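Below are the structure tokens for one structure; questions will follow.
One chain of protein is taken out of this complex; the other chains stay put.
Going in written order, the chains are labelled A and B, and every chain counts its residues from 1.
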Amino acid sequence: MLIYRMWTLSYFRASVLLLALAFAAPARAQDAAAIVKSAIDYWRDVSSYSVADMVIHRPDWQRSVTFRVWTRGEKQSLVRVVAPPKDAGNATLLLDNDMWSFTPKINRVIKIPSSMMNQSWMGSDFSNNDLSKADDLIEQYTHKLLATQTQDGHTVYVIESIPKEAAPVVWGREVVTVRDDYVLLEHAFYDQQGALVKKLTTQELKPMGGKIVAARQRMQKVDKPNEWTDVRTHEVKFGIDIPASMFTLANLRNPRE
Amino acid sequence: MARGPRLGSIADAIRAPLLVTLAWRNLWRHKRRTAVMLFALALGIWSMVVMAALIRGSMEQHVKKEILNLTGHVQIHAPGYRDDPAVDYRFTSPAALVQALTQKPLVAASARVRVPAVISSERESAGVTLVGIDPERERGLSFISTAVTTGQYLASPDDPGLLLGRKLAERLETALGRRVVLMSQDANNQIGDRGFRVVGIFDADPQAMETGYVFIGLDAARKMLKIGNDVSEIAVMARDRNRLDDEVQTLRAAAPDLDVAPWTDVQPLLVLTEKVNNVVLLIWFAVVFAAMAFGLINTLLMAVFERTREFGLFQALGMPPRFIIGQVLIESLMLLMLALVLGNLASWASVAGLRGGIDLSAFSEGLEMVGMSPVIYPALAAGDITAANVIVVVLGVLASLYPAWRASRYVPVEAITRT
Partner (left out) sequence: MEDVVLRLAWRNLWRHKRRTWLTASAIAFVTVLMVFLITLQLGSYNLMVDSSLRIFTGQLQVQREGYLDKPQIRTIIPDALTLAQRLRQNPALDGVGIVVRAQSFALAASGTRSFGVQVVGTEPEFEGRVSTIPGLIKAGRYLSTASAQEAVLGAALAKNLQIKVGDELTLLGSALDGSVAATIVPVVGIFESGMRDLDRVLVEMPLRTFQDVFGMGEGAHAIALLAPDIKQLPLLQREVDRQLPATSRLVALDWERLIPGLKQLIQADWTTAWFTYIALIVVVTFSILNTFIMSVLERTREFGIMLALGATPLRIGTLVFIETALLALIGLLIGLAIGILIAATLSKVGFTYPGLEELMGQYGLPGMIYPKLSATSILLGPAVILTFILIAALYPALRIRKLQPVEAIHAV
């Protein structure tokens, strides 16, 4: 689940809501904003550690990267690649809106400038920008419960989140589908004309770290059926004690772990 | 003056109108010949003036366009900004400068935030220059206030809207009324970003303006970049772009720590192009004149030869050679003046006819490489018309000296007996 947070919440800020929902108290209200509010409040003091694979698929090639992710609160995350050997050691630190990259090959920390924020992160379907955005999400969207459905014996909430006027979000609206045990089933991104652009779907659920979490998720653009990025989570720990020093430039360069 | 002493200046004065009458009659002895020569001369003058109008027009357009494309007549920046237009190089207007900017000879002045940024839509993103403007003060100072063709112009410095170029809107696959996200480096070297709704789509020339610049309210930009009341530049418009020395001096005195640069410093290439154009134009005038001169001399020579007997008779009757020279010169002058009238009228008519511009948009991509517009609007400049006319009259009369001199040299008896 936390890898979901890494990939979707941090990367696609709206998804934070979903995570929040996942940890929220049982949804009493049809008031989506209230669900989100309490969910985020709940989620904020959570820290996590996880290990996951990212599989990038293209028509003529495919590649897989394994990394570890530490998160603390909403604005601190550290991603460190462990495999393949070629990429091992590369790390990305996110603090507030800023993003730094460390490369062991050159033993340098480089701050990613705004002009590079739309570049792809490690060749995936995620951009640097997707990773770095972690503003206060409650204030950036208005949320609405669209529907409550029943599926496989679970209640499923469909919530529509519309970014506010000045929010730095390009989407027209995002629709998230969450099960009553707070597992995210789907997160769809629509353009401002209402057309679906890309969708994150949960393909496998597993109990990990004491909760049911999405063990396999796929991000795919609607107009490119042969291209996708999968995130497969192997291990998650929640609520562990991570020192603040984990999220520093010094640690980015000289990992203490 | 050989026979001069017998005929005093009073006699000359009496005979002058006679010469004019004679010259005028002679001119129309061969109507067709005169008409052909007249046409050739008029065409020459026409080509001089029209060519000048085209070059001036495209140059003037180019300069005006550059000045309106955010250059202004004078720009004020923090030192270093012109080399590296980043948010780091910003300034707060000193009180003295604010005072100086309100003074009379300046027509308009406006502060801007102008920094590199990235704009994103749902599907694409692009590197642009973000320009934060005060919409009211920007009027008359740059193209943007009149360039919005779809939607509307910004209403105030804190307008939440954004103006997007048509071509960029196409590239970003976005449109009027949709939201886009701007992202840039803020004052703390962090990423500042915000969503903006596209409230206006603007057209600009060259296309690089359309794809390279987006406009938002000045205060919205300041807030996004966290720069308080600072600005990147102040653009100033004066009365006359060719007389800016006083204004520049006043502004430099008012803001000694800032970089005050007239447009000629900001766009040295324009000044250079203007210089080269002047040389090209002058060469063109000389060449066309030379081409006309051959015909003029030839026609006059023919006119003189067939009147050999007449000139001999005049001389025999006591007309001094200078009168004969004068007669030929007056004839030539009349021809030239007539040609000037026709040529100038024709140029005026063609320039008026081309008011809609000459469309070279088939080559727009190439012209853009050198900053030229695909549509050229010819512009008549008094200086060029004067130059063309003076060159034609003065050199034309000079060229006529040869046939005139020949006419005056016929020995009377020989001339009369000649068939």
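As a convention for this text, a residue touches a chain if its C-beta (ideal position, glycine included) is under 8 Å from a C-beta of that chain, and two chains touch if they have at least 3 such contacts.
Just so you know, these numbers come straight off a predicted model, no measurement behind them.
Check A:T66, A:S120 or A:T155 against the missing chain and you find that the one touching it is A:S120. The omitted chain makes contact with just one of the residues B:V107, B:A155, B:L272 or B:V390: B:L272.
From the set B:P94, B:G212, B:G295 or B:G357, the residue in touch with the chain omitted from the display is B:G295, counting the whole complex. Listed for chain B, the residues touching the missing chain in the whole complex are 30, 32-33, 36-37, 39-40, 43-44, 46-47, 50-51, 83-84, 127, 189, 269, 272-273, 275-276, 279, 283-284, 287-288, 290-292, 294-299, 301-302, 306, 360, 362-370, 372. Although one chain is hidden here, its contacts on chain A can still be listed: residues 56, 60-61, 63, 65, 84, 86-87, 90, 101, 103, 105-106, 108, 110-113, 115-116, 119-120, 122-124.
Quick note on the criterion: only the chains that are shown with their structure count from here on.
Centroids built from CA atoms put chain B at 58 Å from chain A.
Touching chain A in their complex are the following residues of chain B: 116-118, 120-123, 125, 127, 160, 174, 178-185, 189-197.
On the side of chain A, the complex with chain B involves touching residues 96-99, 111, 113-115, 117-118, 129, 132-133, 163-172, 189, 191-193, 197.
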